[in-house]
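The structure follows.
Note that one protein chain is taken out, while the other chains of the complex remain in position.
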Amino acid sequence: MNAPSSQTQVISIAIMGSGGAGAITTGSLLLEAAGQAGWYGLLTRSVGPQIRGGEALAMVRLALTPVTGHGDRYDVLVALDWHNANRFIAEVPLDNKSLIFADTEGGDPPAAILATGARVISLPFTDLADDLPNARPNLLALGMLSELLGIPMDAMVQAVIRTLSGKGLSAAHATDALAAGSQLRSAFPTDTQRLAPPQPRDASTHWLVTGNQAAALGALHGGIRFAAVYPITPATDLSEWMAPRLQKLGGHLIQAEDEIASMNMVLGASFGGIPSMTITSGPGLALMTETLGLAVAAEIPAVVVNVMRGGPSTGIPTKSEQSDLNIALYGLHGDAPHLVLASQSVTDCLITTQWAVQLSEALQCPAIVLSDQFMGQALTICERPTPLSDAPPRRIAEVGMGRYDRYALTEDGISPMAIPGTLGGQYTADGLEHNAHGTPSSSVADHLVQLDKRRIKLEQYDYGDAWAEIDGEGETAVLTWGSTTAAVLEAVAQARAAGLAVKVIALRLLSPTRPEHMALALQGVRRALVVEQSHSAQFHHFLRAYYSLPDRVEVISRPGPLPIRPSEVLNHLLQEIDHE
Amino acid sequence: MNAPSSQTQVISIAIMGSGGAGAITTGSLLLEAAGQAGWYGLLTRSVGPQIRGGEALAMVRLALTPVTGHGDRYDVLVALDWHNANRFIAEVPLDNKSLIFADTEGGDPPAAILATGARVISLPFTDLADDLPNARPNLLALGMLSELLGIPMDAMVQAVIRTLSGKGLSAAHATDALAAGSQLRSAFPTDTQRLAPPQPRDASTHWLVTGNQAAALGALHGGIRFAAVYPITPATDLSEWMAPRLQKLGGHLIQAEDEIASMNMVLGASFGGIPSMTITSGPGLALMTETLGLAVAAEIPAVVVNVMRGGPSTGIPTKSEQSDLNIALYGLHGDAPHLVLASQSVTDCLITTQWAVQLSEALQCPAIVLSDQFMGQALTICERPTPLSDAPPRRIAEVGMGRYDRYALTEDGISPMAIPGTLGGQYTADGLEHNAHGTPSSSVADHLVQLDKRRIKLEQYDYGDAWAEIDGEGETAVLTWGSTTAAVLEAVAQARAAGLAVKVIALRLLSPTRPEHMALALQGVRRALVVEQSHSAQFHHFLRAYYSLPDRVEVISRPGPLPIRPSEVLNHLLQEIDHE
Amino acid sequence: MNKPESLVPRYSHKDYKSAVKPIWCPGCGHFGVESSLFRALAYLELPPERVAVVSGIGCSSRIPAYTQCYGFHGVHGRAPAVATGLKLARPELTVIVTSGDGDAFSIGGNHFIHACRRNVDMTLLVMDNEVYGMTKGQPSPTTPADWDSKIAPGGTGVNPFAPLAVALASGANFIARGFSGDPNGVAHLLVEAIQHPGFSFVQVLSPCITYRPEERFWKKTVHPSSVEPTRDPAVAGHRLLSDDGFTTGIFYLGNRPCYTATVDTSNHDLSAIEEDLAL
Partner (left out) sequence: MNKPESLVPRYSHKDYKSAVKPIWCPGCGHFGVESSLFRALAYLELPPERVAVVSGIGCSSRIPAYTQCYGFHGVHGRAPAVATGLKLARPELTVIVTSGDGDAFSIGGNHFIHACRRNVDMTLLVMDNEVYGMTKGQPSPTTPADWDSKIAPGGTGVNPFAPLAVALASGANFIARGFSGDPNGVAHLLVEAIQHPGFSFVQVLSPCITYRPEERFWKKTVHPSSVEPTRDPAVAGHRLLSDDGFTTGIFYLGNRPCYTATVDTSNHDLSAIEEDLAL
């Protein structure tokens, strides 16, 4: 931070407080106001184990251009109090350029905070709030932040009123409290930075959306009209957002008695001709794998959105990790080829989920879409994504009075499907191995033919270029997937700025594999860096198993819940170069 | 087949017939009599879809030395009738050296049989049986086979009486029928072969045993005293054989309401201090993975024997395949390191299952043992295997009045476990991430520490040489696992006889991986042939993912239900050499 | 089942039978149940393509492929959930679940009680032979406690439970019991069950002559109910909890509203929904 009036393109702010202090509200109001004013941004949250009202941390990143992940450090930390700072400290990297604004009433910062070297500025949020009608300390902090960052006060006032007027806060009181907060500017160091002002834009082209909402929307765009779910963190809000909207569209969401039932209900509805899905997280996915195998064998379309959380077992339900890759790829018994896709960002949740529905319907095969808690629950301001164009619907059998072979061998392995109610199309969907007609068979030949068919239909399909997002050229390539893509892209931009030519290959289609496409993408690449968020390097081992990688492969793989930071990737990219 | 009196070391006989014809009984009597007379042998069966009394095929292989798999072809086929021959034809490779003995009453052989070029000899089994009291055609066929193969008639009579006297067959009638069968020798071609006579041996040193029985025994030797199961083909007979024996030993087997319950009962009993297990097959394993993840996270010993069958989904329940490797290795959500072992033969089912119990108890980690329908239900005559010596029991906490940390960090990652009932050892086993004490924690540091601990305890343990069976030396190595090992060993013996130096590496411990041991084993190897019985080459991809293989890797991978034949492996080994 | 005999029926029971040959043992009770089902469908003149027969795994669960209806032979124990999804998605279909005592009451117990509770309009037909036939003779939740078997030598020691009482307590809307030795009687029950709105449960005692040969004598044990079906759950509860398990007839007729849904795929206009996301 150089000059008093200096401007920055991107800024990261964390707000923490104990139960009831309103840290999360403060963060979302900040995001919303910044969005209204024309910036982009992202908010994630971290909370204590309490069901309600526990300590909370809001992490906000604002920028001139779209934001898909957090950065390496925080410019600003607002501490409404210090009660639970130690719980959150690992999530908010601070340094001696960081500014901490702490409520005077909150006492002394903990040693670990002081050790970061960040500058601590004590401000009388509580004292001032006590003197104002209906004001709470976090509103004062919000006023202060508007001033600090340069967010126009009217955008902030509007955001506050929209959100809090339901709770009995008048416009006048809100304005007063925010103004009082902005008065605290005298305490700002002279070298603080403000956000560079945004280009004016048409607000209607932009969304305030989470990945879970985007995925729901993608599913609806894909044609999903029936969902059966069982609640599980962090996937429940996807179901909850979808339920009334599905209803509105003429569809239905049902809460089943458990995940096994929800998966089976989905197959029943899909067998009935309705594109159908379920929504879950790791433990729930584990319960669905037997029935997913049935969908493979009986060739029934079905989509599972799996919002990953920390594992194994119940693990860390509220935090993010990329450790369900293995179960998604390999968790079905027998040889059971199926679709696995992964979203890369909040907005990509829409695209990838929509695509998954289209592929599942086209290929009569279950599709697992991997999202994660990070993008699923991150609230972002983004440009309205453009959905994919509609795909042709499921291939339906034209049946007459002759024999209908449900699992007839076709060139592309896709056999037209009869929909119950159609005269002449009667067949039995079966998880037993069967012949082309669908009659159970344990013959060697039928087994091989049907196994081939089910593999070939996936392998021969033309997925176009969407199997991966490929960016740039260079002898170094970073291979990644899922929400980790954000950190990789940010690091690579910096590496390029530092003169290193780097290619990014972020996989969207994980299964079936695309060895020829990958070979093309890796042409000329001599060094590959694999970046993922799992303890056992699941993605790396998957790549080794199914792709030809360059001789030199490096891996950054660590578990959640901390997101992979751009600097980790950048340092690795640059350090290793020095060693050469 | 050269000279009339020529002798052979090994001979394969198939016996087929429709429901009620007694093909399986004939096969097992043949095996038992041969065993009594001093030979080794193996019997597998194939049956139609009917629950009871359907068509059946018995495949018997007899030899001077131990037999662990079938060969490439059948020397003899006995057709009690031809009604269902087409169903079985793929399982009985015949050639122009094969002899077919068919009941005259059975009509003409089907075209596919004739096309093999095998010599068909029509014999009046039914006619003769009609003239004898209490004789059935299959007894005549058995008498004929005794004579043909050179099995002493008294051994055969004994076997028949032991088995059939309960069904009202007298010794005199049995002897008469067998003798009448042996009279058919005049129809034998002059160039038929007999089994070379065995060395005399003490019968008490030999067993008549299936892989499922051997696995049950291994589990009991390992210390299992509680089992909770849910019936599923082809694992049920393991449970059924175990139940009364466990009872006799002072333990208990309970049939649970489903596989999820059985797995959870196992964890409850094991938490209570009793070595415990469950027994299942693919679909059941799929239902257990969520709870297996709990066993990983809460560090509770538990053993699952999974007897593989044809997949995916319900698949082909009565037939063998090696396609549950993926789910066993990777089927748990999150990063969940656990033990996966695989038996290699009927007798190895004992050793490997026993070892799995010992490892699971020592490492406080669930162990999946992969067996398959082939070895699980193959009945063999073998030398009594020697169980492993007893291992030290589970590490139990010595607790006093101080604080007991259930998940304390120790050098080897193994934390002493308190057993309920022990004062001062109270703790809560938890599937949530936790700190060393066991208290739930979502902290970054606790997560990493516990993930490390759970990985390290598996990786650092000294498994000795048992991780794989390694045989021979050479620049060519065959890598295999499970029951496919039998065909590989047979092919390699022939390849060696043909002058090719080949090494065999048959993995017993699949997880954790042993990269250093494998590197050692692969020293000097320039060509690797991977052999497995799955459609999607699961083992090959696993090896690629976790091991450094030589540059030249070839793969023989095809699904069940046909076993991999020695000649497939041999031809591949030799052909490829020619191409060099 | 009194119908004017003069009319030529639209369907004969043969119209519901496929060419697939049952794998059942000769004499298995399930043959009788199959034929009862076909008679009931013919009586109701339900076009085969408008009927879906959904099952799990077991000898009993093999029925779908033996019919000329749409069939779904899923995984073990989950058929009521499949049927729920199907019926909600396609309310115009007649949905029948065919199951066994192991499939429905053991591994499928949770879906059984929740299907009763949810009351979607379908019929659950359980062929109860008090044993796992398909896996060759293990005890099921309805097997007597002292039945000796390989897996539970000397008996399980566990009381068999009363599926009709469990169904009632869970909320089933129609509860009946039949005996496969009386195919007409079973057909009659099925006609009533299919016609009754909501979730109908019909238990059919169906001997496994292979693993429970003593069940041949059920024909001497079963006896028709001497009282009329009740609409009062408390009264039905009292009866079912004091019943010997061999009374045949309809026990309970509920009138709870069905769980229904509309699933319509015609609307593709998401603009109103997208509005919710506008900044």
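Residue numbering begins at 1 within each chain, and the chains themselves are lettered A, B and C in the order written.
Heads up, the rule we're going with is that contacts are C-beta pairs under 8 Å (C-beta built on N, C-alpha and C of every residue); 3 or more make two chains touch, one makes a residue touch a chain.
Remember, it's a predicted structure, so these values are computed and weren't measured experimentally.
Novice: Which chains here touch the chain that is missing from view?
Specialist: A, B, C
Novice: Which of these, B:148, B:274, B:325 or B:468, touches the one chain of the complex that we don't see?
Specialist: Among B:148, B:274, B:325 or B:468, only B:274 touches the chain that is not shown.
Novice: Which one touches the absent chain: B:231, B:331, B:431 or B:474?
Specialist: If we include the chain that is not displayed, B:431 is the one touching it.
Novice: Thinking of the whole complex, not just what is shown, which of C:40, C:151, C:168 or C:273 touches the missing chain?
Specialist: Candidates C:40, C:151, C:168 or C:273; residue touching the omitted chain: C:168.
Novice: In the full complex, which bits of chain A touch the chain not displayed? Write them out.
Specialist: Here the touching residues of chain A are 48-54, 229-233, 236, 239-241, 243-244, 247, 253, 255, 257-259, 283, 313-314.
Novice: Contacts of chain C with the missing chain: which residues?
Specialist: For chain C, the residues touching the absent chain are 106-110, 113-114, 117-119, 141, 157-159, 161-162, 165-166, 168-171, 233-242, 256-257, 259.
Novice: Go through chain B and note every residue touching the omitted chain.
Specialist: Within chain B, the residues that touch the unshown chain are 32, 35-36, 203-204, 206-209, 213, 217, 220-221, 223, 225-226, 228, 245, 248-252, 254, 256-258, 260-262, 264-276, 290-291, 293-294, 298, 381, 384, 390, 418, 420-432, 438-440.
Operating definition for what follows: only the chains that are shown with their structure count from here on.
Novice: Please tell me the distance, in whole Å, between the geometric centres of chain A and chain B computed from their C-alpha atoms.
Specialist: Going by mean C-alpha positions, chain A sits 44 Å from chain B.
Novice: Spell out, as numbers or ranges, the residues of chain B touching 2 or more other chains.
Specialist: In chain B, residues 49, 283, 313-314 touch at least two other chains, as defined above.
Novice: Which residues does chain C have that touch at least 2 chains other than itself?
Specialist: Residues 73, 75 of chain C each touch two or more of the other chains.
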